[in-house]
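Below is one structure, written out as structure tokens, with a few remarks after it.
The complex is shown incomplete by one protein chain, all other protein chains being positioned as in the whole.
After this line comes chain A, so read on.
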């Protein structure tokens, strides 16, 4: 993981600030940095989003491809996650340096989506046991400035919101051989419901308190943090502790409460901004990577 070297004095300064609910950049403990979201940034994907959280910069592309359903779930499609840690983000990622982190993030994503409510996988089924849509969710880390998990989960949600899957029809002839027919109207497509797609809220334990959306410097001061994936309704779908320090049960409970509270607000504002963006229609001036 990307990290910065901090002197003892700097750490103490940060910790004391957190204690007083005043962080180095002026935020309170439960405040997020400014989040920038833009969807439909990569035209040859089925859906894409770019999220900037402070200097953390994430690009997510979703590509829908046809595949066969998994044996145990014959009438569902599925999602595949892949996280690419670009060496642009930090020189540590060069070569195979980012692989461990990438796998870790991908595994976390698999876990938060491995429940029935997150995404309705049944809509991805084309014909049971034979054809389904497989959504390849590719995450690209462009820059790291702390709180990767939250930024990635926001970007994934935005990208899934943006995803348009072409509508196909299965034609069956008398012999039972099936053929797939594609609609010739590019606007004729399936949208996914992202209502229940969770976002991760990472809480960093700094001193006796915890903060959300820690910067790289703050992460350096924290020994343990808790990843909580929360849905827009405040339901926790997954919990994971990272870091070498330990957390006492009482603070875990406290942190979960915080995450629910923060998560609801986060979902609401994300949903709001996504709808706003969509209402601009195809005439919207895209910012992309030049903005």
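The definition used in the following text is that a contact is a pair of C-beta atoms (placed from the backbone, for glycine too) under 8 Å apart; a residue touches a chain by one contact, two chains touch by 3 or more; residues count from 1.
The rule we apply is simple: contacts and distances are computed from a predicted model.
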Listed names "YEATS domain-containing protein", "Dynein axonemal intermediate chain 1", "50S ribosomal protein HLP, mitochondrial-like isoform X2" or "Exosome complex exonuclease RRP44", with the criterion being the UniProt name of the chain not displayed: "Exosome complex exonuclease RRP44"
Candidates A:21, A:94 or A:181 - the one touching the absent chain: A:181
Option touching the unshown chain, where A:168, A:199 or A:221 are the choices: A:168
Selected residue (touches chain absent from view) among A:46, A:147 or A:237: A:46
Positions on chain A contacted by the hidden chain, ascending: 43-46, 64-66, 166, 168, 171, 173-175, 177, 179-182, 184-187, 282
